[in-house]
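Notes follow once the structure below has been shown.
Of the protein chains in this complex, one is absent; all others appear in place.
Up next is chain A:
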Amino acid sequence: MKKYLINLFYFSCLVLIVYPLIVFSWGKIFPGKYRKNLKYREASTGQLDQRLRDADTTKNIDLLILGSSHAYRGYDPRIFKKEGIKVFNLGSSAQTPIQTEILFNQYLSQFNPKHIIIDVYPALLASNGIESSLDLIANDCLDKNFAAMFLKQKNIIVINAAIYSSINNILKPSKAVKKIASPDKYIVGGFTESYKKYKAKAGKDIKFDVEISDMQMDALVRIINKIKSNNLTYTLVQSPVTKEKYALTKNNVEMDRVISKLGTYYNFNKMLTLTDNYFYDDHHLNQYGVVVFNQRLLETIDIKPLAKYAKN
């Protein structure tokens, strides 16, 4: 038995050492379609790399925006600045509460915000969060918060990406960021600006019920508890999507009921009527839409007093 356990221990150690090396080599040799569970992107369409570099030099803000691409495409810091409110937008592509929690923990003390808007898109509460994890792994430094994320997600794609990213960072610490051709423009404060107008495509999408994942809901509750324990205020917001996209979710009423239990909540799909011209695609606002939405947000949520803090 002793020999068995010792050999098992040695073999496990060897796996822990050799497996990452093979993953890294495989990633370097084979193109994407031949490495199914290694999806590593060194740049993202959501400009997360620029946003995080911007975040690293930002301190003491009034309003922090958390959420997915709905956040970084939906809240323009320039509009808030006119009201004297300093905003940082910490959204990332398909960000779910699991990743929001990591970024929030990472930047909370540095940003020292007075108020937080959590942009809540119900479909992402049902997501496994893999896409956003991959985005973060490729663009952020791995730390203990990520380890917690791996344990929660228990997904080999995320683990392989983390292995690859770690070895890549060791071998090439000052990685040059690859630029992806895009009509989007990065705006200081974490915002992504686009004037592209959405053209609806023919064809019918299938309606679905959102089933919130316990893992995501738990993460969201933890974020809110942390906000409360730091004596900060927060608002939950669902930013607008196209009418057609909104109608695809069959249980919107139930979603509103669930989210409103977590705190003050505004669903702007019910408060604004925007045509397709105000959208970049079927669920993201373009700059024309952002102006309308942000003005309405400022009228709705009592965040103008935050400006006083900024002046102090």
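As a convention for this text, contacts are C-beta pairs under 8 Å (C-beta built on N, C-alpha and C of every residue); 3 or more make two chains touch, one makes a residue touch a chain; residues count from 1.
Heads up, the rule we're going with is that contacts and distances are computed from a predicted model.
Per the UniProt record, the chain missing from the shown structure is "MBOAT family protein", taken from the list "1,2-phenylacetyl-CoA epoxidase subunit B", "Penicillin-binding protein 2", "MBOAT family protein" or "Glutamate synthase domain-containing protein 3".
Among A:58, A:155 or A:300, the one in contact with the hidden chain is A:155.
For chain A, the residues touching the chain absent from view are 1, 3-4, 7-8, 11, 14-15, 18-19, 22-23, 26, 33-38, 130, 154-157, 159-160.
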